[in-house]
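One structure is given below, encoded as structure tokens.
Just one protein chain is left out here, and the rest sit where they should.
The chains carry the letters A, B, C, D and E, assigned in the order they are written, with residues numbered from 1 in each.
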């Protein structure tokens, strides 16, 4: 097994082929600063290419929060603050873009990860929590989750993905607009009703357990099929149906040559669990 | 009336202007093989241009299944199997594309059909059932329907439309991902809750009856208006709002010259049912 | 305060920074004719740039209807009727496009308005009511609301925005197709269930009051953040996630230089309500 | 004939159906300030819908310049200068967008104009001259023309269309980049060689005469056909071939019903010049 | 060898792997009517999948014309003429679309053909000649070629592909606009200068010989590489660079597994001509 020692994340393997990534800054409600999102992308790039991983659960350590979002104190001392104080606004803008783009890119590593990612939210799940969760494939939560697209409360339009991804995750544009324009808190039931989360569990522990079960189920399927499905769904979201169909046929012209198809069919006939080679 | 004798489909006309297409391979749970999807496209191309048809219901014969999906046995002897066994993977890929593209195209005939299509699902509605239903305009089901995006269970990413269309049919991307990545079965209530189906009926018979009613209602409207509405909705799904508005104005610059507008208005004033010419 | 005297709209300011636009043709169920939609765009262009306005509520005067839609009588004497009667169909088409495009553009003024717009629907909310409401950001309604995508009933495909925007507002494409192809009436509960409206209130008065509350909440936030959020959400709806992220970073490279961020952060620390400069 | 008295433009009709718009500020080398581009859009909106106009020539008065571009003095006192001096950069950005967008929109009126526009450039043709000319359909010039994408020389990226349209007008992206990034002057021969202009004439007078000839030729054709051709070419530039084909078929489904087709065919047989009704 | 007997086309095989398709209606200047374009698509679909064909030359029989375009007489008796004379313009529009779309589709068969197509034009090459040639990959001509985007001369906007494809074939939008809006004739030298044709030959015979040489060269390369190159170039034309790169990587993930790579490399080392298996 590869070395999965990271500074801000605990990585464990609760089931064969299933990785569990835990954000590990519970004393600060898992609030994010730059080194953390850089490491996040390293973790997911690593998992993406590790053949012994087929599905991933992402959660936050501690009882209080999945993540309280951006560590505002660190941000206001860091990238929100242009040290070259006599820069004109155009130069400040260039510096900001040079920070925002890699930040976005780090969070997009979750979406780019070839394996399905199930995110478990509990307690405070604010701001960056939403950006991050919309880059995952499936969202579940504990009953105590408190969500908010919090950014307007600190004077900014969310810039790490929420505004681009949330309307494509939740098919209720009026609701998306309302929560994004008001920053109001919403809870687990509302999240379930509008389709922001797939399931609500009684506790964080139950939610993690449930997420691991779903991940284990996905990990038991052909990795060729599962990874292709994730990729094609994400591509199709951003393209016309016709472009989606074409991309699918090109993708599958290689993928259908896998031995997994015959393994799966044979196992079906023989009423046994198929095994698939690594990918 | 044109000749509607087809080998794998029963076509009847339960109401004026309403056609009912029944997949007719009940003994094999309406599982599809190549000749069937080729004929399916012929049926829908025919109905698309038949001026005596204004709305279409599609269902499956028998009690057990709308369709169990691809006839896997036929497929594994057919297009999934490259007979030129010493072809290299690039050549096999070309052969696969040459099969997948026309297969997709046959199912897309349902979407391209100018008349609204209401699909009725019951019993097993697996794999290709989902691909096919997402190409229809409205989906309803019987309470006994058992759905699954089944493809990952046989080692493949669904390639006939589900992955491109389902996220645009159901506005809950997390749910789409979960069912597509896990192949788990879901039932009628869940299908209704997430918006995959419009209505659930107690039995297949009730569902067909309900679908015919909806079709009859649509068939009673101006065919110029109804066909334009279907076309513009499908176009708009794949384009920006601005492009959708422009396309609408160009489309309607001809369509508004129909006599149906004055017929409809006059009938409204006279409190009688309007009649519209064929299209 | 700027002069907000308009012929077909009452404009009031129920709260600081909140404008209330009331369609003022109650005796005709607020049915629209050309001068009204032209004025509508003037009203919203005006509000869009007025720094003393931060959120807008739009409703209809009278008890009976938000709006019964197009004033069909006026339309059939007006733009639906080509006076140059011996024009050939191609020339009639050109004339129709020259009318439809500016008509669409007037309604799009609601979407282009830089401030959030919350629309309150009650009673008859038919045809153009749907076009108009989908250009707003948030939709709420009174329990007595009666909705219909009514256009097929008068022989036309809705051309002022419903068919392009409704599928991006309500993520249930089957439902959108059904109501658009059948013109059937639906009520407040169904509208809430499918996500067409965010909330249902017992009466129009309650609904207006509720909308003003939501608007007041939005107006209390940084206008830089709120206006950026609206803009980026609308842009992202029409583009890929990758394009959305890039646009966000370019937008925010100027927006993050606002004093609102430090005002908001400081107010947070000091537990007091922040104040923001005009925009 | 409609009234074509404008303050900054002379409008004449050198041939039947042909309008000649002359920028009329020769003493300032036809440099543009806000009132001029607002009026420009009014002129072209007017011509666009005037049925007695079928093709348009645009040129600049005087010997020295088609236009020296933006009147920098006016601009630096006007929209480039935010009078609310204590606005923060985010608010200044909002004010700038509120100026740039309508400015772009005025120049786009030339592109949106339904009739073909042939622009004649001579002498200094700098900055805004390029923006403006790329919104026209055909560009010709006099031998003395001196072109430059001048904006980087005053510290800005061209924002009124050059950077978006020039690469779609001249299919030599390296050349476009070089002239846009260096602001270097180029002459008539180079403009012809790279395809920026269609023809070079010995003098401005010859160029105007040549442009009027081309316009007259276009104006002698069916206006239904010519206006449709302009529209479809512009649409196709911005869309895939497949989308272009579909748009064409929808457009032509009305346009082919014109009497111009039979007029043209009959005139062909009878060897006489066809006449077409107004549009 | 498969049977290549067609009614309106002579098909010969001047070199190994090279097919020559000749339009065979010289007595009518190869003017097209419906049965001809339907057969054209059959010919190219056939060649597309025939493994013994790797490159195709398309030319016209006789001395006078590649093709004079649409057989206007047949068209005006056929699809341009709606026999249901009392149809309203909306219904006529629907009938026209039902004819234009399959017509476009037939010509697009040349573009969809997986093998490169080199078209040879001589003499009159008008109207449909341009539509057809822009669907090919490479255009060459004889010195006597007379080209025109002729459609506006018969009162219509070209609807079979010229307006969508020509601006993407010739990167000089002003020239495209001028010839499309004026229908003026242009000759071989101008066609070469603007990049509409790749080469000009002294006679039709020389041009065919030259085209066969180019085709033979292409046919000598790996068919996996050549067909992939055509496909990716066409896809990239219609998508962003980023989408093009992604599509390329997915395509090549199968294509690079071909034995052709090692054959080509080995032949290079051994200084001999590689041979490639059929595709």
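Everything that follows uses one rule, which is that contacts are C-beta pairs under 8 Å (C-beta built on N, C-alpha and C of every residue); 3 or more make two chains touch, one makes a residue touch a chain.
In this text, all values refer to a predicted model and were calculated from it rather than measured experimentally.
Touched by the hidden chain within the whole complex are the displayed chains A, B, C, D, E.
Interface note: of D:38, D:152, D:192 or D:217, the residue touching the hidden chain in the full complex is D:152. Summary of contacts with the chain left out: across E:25, E:177, E:204 or E:230, the touching residue is E:230. Here one chain is not drawn; of D:24, D:172, D:242 or D:263, the residue touching it is D:172.
By the touch definition given at the top, chain B reaches the unshown chain through residues 89, 92-93, 242.
Touching residues on chain A toward the chain that is not drawn are 49, 87-91, 93-94, 98, 114, 224, 227, 254-260, 277, 279. Although one chain is not displayed, its contacts with chain D can still be listed: residues 72, 76, 80, 89, 92-94, 96-97, 100-101, 104, 108, 111, 151-159, 161, 163-165, 167-168, 170-178, 180-184, 194-195, 237-239.
Keep in mind that, in the parts below, only the chains that are shown with their structure count from here on.
Between chain B and chain C the centroid-to-centroid distance comes to 33 Å (mean Cα coordinates, whole Å).
Along chain B, residues 89, 93-94, 168, 170-172, 195, 224, 237, 239, 246, 250-251, 253-258, 260 each make contact with two or more other chains.
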